[in-house]
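A protein chain is absent from this complex, but the other protein chains hold their places.
Per-chain residue numbering starts at 1, and chain names A, B and C are given in the order in which the chains are listed.
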Amino acid sequence: MPDSTPHPSPLELGSPDKTFLDSNELILNMGPQHPATHGVLRVILKLDGEKVLGVECVIGYLHRGVEKIGENRTYAMFNPYVDRMDYVAAVSNGLGYCETVEKLLQIEAPPRANYIRVILTELNRLASHMLWLGTHALDIGAMTPLFYTFRDREEILKIFEKYCGARLTTHAFRIGGCLYETYDGFEHDVKKFIDFVPPKIDEYEELLTSNRIWVERTKNVGNISAADCKALGVTGPVLRASGVKWDIRKALPYAAYPDFDFEIPVGANGDTYDRYLVRMQEMRQSLRIIRQAVEGLPEGPIMAKVPKVMKPPAGEVYHSIEAPKGELGYFIVSDGSTQPYRVRVRPPSFVNLQALDLMVRGQLVADVIAVIGTLDIVLGEVDR
Amino acid sequence: MTPVATPFFFYFLAALTLLSAILVITRKNAVHSALALILGLLAQAGLYLMLYAPFVAGVQIILYAGGIMVLFLFVIMLVNLERSQKEEQFNRQKVAGTLAAIALGGLFVAVFIRGKALFPASSNQIAEGSNTQQVGELLYGQYMFAFEIASLLLLVAIIGAVVMAKKRI
Amino acid sequence: MLDYVTSYLSSNTTPGQAGNLVWALIYILIVFGGVSVAVMAMNWLERKALAHFQIRLGPMRVGPHGLLQPIADAIKLLTKEDIIPERADRLVFWIAPLIILCASFAVYVVIPFGPTHAITDLNIGILFMLGVSSLSVLGVVMAGWASNSHYPLIGSLRSSAQMISYEVAMGLAVVSAILMTSLNPSGTGTLSMIGIVEAQQQQQIWYLFKFFPLGFIAFAIFAIAMVAETNRAPFDLPEAESELTAGFHTEYSGLRWSLFMLGEYAAMIAVSSIAVTLWLGGWLRPFPNALTGATWDLAFSLFPGFLFLSLAAVAWVGVIRMPKHPYFRIQTLGLAGFGSVLGLIGLVLFVPPVRDRIQDIFWFTAKVAFFMYMYIWYRATFPRYRFDQLMRVGWKVLLPISLAVLIGTAVAGMVL
Partner (left out) sequence: MSEETKSPPPGSAGEPKPAGQPWLSPLVTKLKTRYGSGVLEASTSLGQNCLVLDSSIAHEILNILSEEEEFDYCVDITAVHYPKREKPFDLVWILYSFPRNQRLRVKTMLAEQESFPSSIPIWSGTNWLEREVYDMFGIRFDGHPDLRRILLPEDWKGHPLRKDYGIIEQDQEWVQTNLGIESGQ
């Protein structure tokens, strides 16, 4: 990529023996306990006054060895573990894992299961984006949207709870389809929800979209070009805000997505404001998908024929889905036994977080907060 | 308004001024020195008030205690304190300095004793309540030219400071 | 001695001007006590109002509708362990909150709650206020430095830069209001706080509307600058909790932290008082020109009493709506007691001597309360400015406009 910025070299973090009046440099440690790092992210900032000369992320505080666990559990046993990675979008994690194993087993989930999967995944995307919006706005100082988004996210979690009994780490899907049939009134609940949400999204936008301070805080902050995005492997709304119309749901469709009509919102400048707009549009598109899915929900079985003991033939497969944060991929190597020989998770947050350094160089401390927020990372997924 | 306990307040403020002035030069920690200086300036503002010059007192607080000293503190706080603590407090000229100070003090005392006739105590009582107006009239009337010249000088100084401090303009 | 005390009542000036020490002391106690209570009330009100902006309930547990929450908070803060960081400069760490507290409370010496309801009336009143309130920058800088930690240091650098910058625009806006006082029949202006309000009375116009829109612009500049001056949202960068945890008072806890809070809220009330005095006619009742005559005067003087009665009615409605369950008995009794006290105050306010003496204070407080509500509203609505944007607004927007307004006011004063 000749037109992309070369990745900046790592910081030389010596202890500053001079005061910053002499050297103009100040090392500021942000986290792992800090209100705006969205978990246990530690960011070491090298500052010139308030200007950022470079950042270094220290991660791994939440490392649980998910991949190692995967090698030591059967395929079905590992399924609940993936929910614990991106815990605000647990349904997406589960979908990705189940589809990957299904691919390995060469089975396909029945259409009804696929529709239910799409409904729940898109609801989860909404929940994830709402959480992102609330915390991002709070980071920039707007307190109120947080409570509005939590109010509306609650409705989604209620649907999850009614469907599978859990609100956050749902474990909603099983390899081969869904374990649970929809409860009575599921369609009614979902329809009610998709009628209820659009005015609420308008409400968030009213508070933020044309708010002068919001615009000033987000426009031209944390810019990243499309070329840089591709070179760094940044995906999801961040990539789309840079103007690349790429969404795995369209590019390499999975589940029941080919059946639905929706658009991929893209931005132009790749700044924080565009990412905000893209995610807001994505929320509306998700509602569109949910409406189509719930109206066209087919009858039929919800579980494919899956062997009692899952022994996929030896081989390997990579499959990825469009998680709310970007491309969530699973690479599974099977040796023909009941346990995967190797499970690799390609976490979107981990790869996206890498772009932080590039995005904040030359900007101010306050922008670091805005950019961490706009990258929408979940440390459970970064560290796994 | 009848003044209350005037001698007490005068001696109190005067002592405070002197004490803080001494603290300014004896503290090793530069920040403490600056704080002592602020205390001294505030005490001085109190003295101005006692002289029925509230405007001068107010300006003293706003400009010196509030404005200039904050900038002072700013600079001092960013200087490496550990190094300055290790440095010697007084250099070799301290004997000469003390002598000069004593001489100056002697001069003041001599003037005070000998020249009592020159400075009659509280001879001109300024009408209370119009002090600010009088200051204004003097500044913008009689001393207009000098006042404007001084402002011009300050303006030049500000521009000069900006030019010198900024790396690129 | 008794004569000394009673002689003041007929003097019709502030105790400071009358030189009456006893009454001055009483006034000081009343004002400082009142401000402290107002700060506590503001604390409760802010949490409550902010909660309702954000579809929450806010404090509900301590007392009916959390009315006793500030007291519980105060007890918690007073009994909390007092931590001084190991490598902090203990002396400076100690003094910093005191300076902020003193600076924001000293301002109240000259605030006129009524023509005679001020501790004293200084010849340089407004200058004194600006001067003393600017001293709180010192406290901020000292707190940040003494903590010997990066976040407080950056926070204090930010906030002192911010306070100094906005003082300039604020001062110029104030000057343009003072310029208007010189249009009095007497021909000379005044810096005295009481004098400024009286000038508005004589000119029969609040300076907000004088030379419209000049007065209004100056007021708007002041209203923006005062939010920045008190480090409140959307200019709360020094305390930007998402970046600098708590800014200059990150390392403070317990009592000393509560002194910072007390100072901050007292300063908010103080600057609002300046705005009210300079532009909103201080203690003057609304519509002094449109609704004149003895009947209207009487009607407006009854207003405070009615307000308190209606507040009492709200409290009593709450009592009636309380669930009839033994668990809620204490809550219900508390609310009923509160309502009764409010009602009693309302009734007392109808007594003619009280009514005449209190209505100035009432209108002044009501106007200040409006500003305090605006503070809460800003906090609920606006995101936070970034530091460079904040400086840009201060120096490149507010300062030129306020200069232009100042010149405009001078020209208008000469021509009109």
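The rule is simple: contacts are C-beta pairs under 8 Å (C-beta built on N, C-alpha and C of every residue); 3 or more make two chains touch, one makes a residue touch a chain.
This one's a predicted model, so the numbers in the text were calculated from it and none came from an experiment.
J.: According to the contact rule at the top, which chains on display are touched by the left-out chain?
T.: Taking every chain of the complex into account, the missing one touches A.
J.: Among A:25, A:67, A:203 or A:259, which one is in touch with the chain left out?
T.: With A:25, A:67, A:203 or A:259 as choices, the missing chain is touched by A:67.
J.: Which residue among A:162, A:200, A:288 or A:342 touches the omitted chain?
T.: Result: among the candidates, A:342 touches the missing chain.
J.: One chain is left out of this view; which of A:231, A:264 or A:303 touches it in the full complex?
T.: A:231
J.: With respect to the chain omitted from the figure, which of A:84, A:103 or A:171 is a touching residue?
T.: Hidden-chain contact among the options goes to A:103.
J.: Since one chain isn't shown, list which residues of chain A touch it in the complete complex.
T.: Here the touching residues of chain A are 1, 4-7, 9-10, 59-60, 63, 65, 67-69, 71-72, 103-104, 106, 230-234, 244, 246, 251-252, 313-318, 320, 327, 329, 331, 333-337, 339, 341-342, 344, 346, 350-351, 353-355, 383-384.
To be clear about the criterion, only the chains that are shown with their structure count from here on.
J.: Taking each chain's centre as the mean of its CA atoms, which one is most distant from chain C?
T.: Looking at centroid distances, A is the chain farthest away.
J.: Just the number, please: Cα centre separation of chain A and chain B in whole Å.
T.: That pair's centroid distance is 62 Å.
J.: Report, in whole Å, the distance between the mean C-alpha point of chain B and the mean C-alpha point of chain C.
T.: It comes to 31 Å between the two C-alpha centres.
J.: Could you list the positions in chain C whose residues touch two or more of the other chains?
T.: Not one residue of chain C touches more than one other chain, so the list is empty.
J.: Return the residues of chain A touching two or more other chains; collapse runs of consecutive numbers into ranges.
T.: none
J.: Which of the residues in chain C end up touching chain B in this complex?
T.: Checking each residue of chain C against chain B gives 16-19, 21, 89, 91-92, 95, 122-124, 127-128, 130-132, 134-135, 137-138, 141-142, 145, 153, 157, 160, 164, 188, 191.
J.: Of all residues in chain A, which touch chain C in the complex?
T.: 26, 28-29, 34-36, 50, 137-144, 146-148, 151, 207-208, 211, 213-214, 216-217, 364-369
J.: Quick one: in the complex, what on chain B touches chain C?
T.: Listed in rising order, the residues of chain B that touch chain C are 1-2, 4, 29, 31-32, 35, 38, 54-55, 57-59, 61-62, 65-67, 69-70, 73-74, 77, 128-133.
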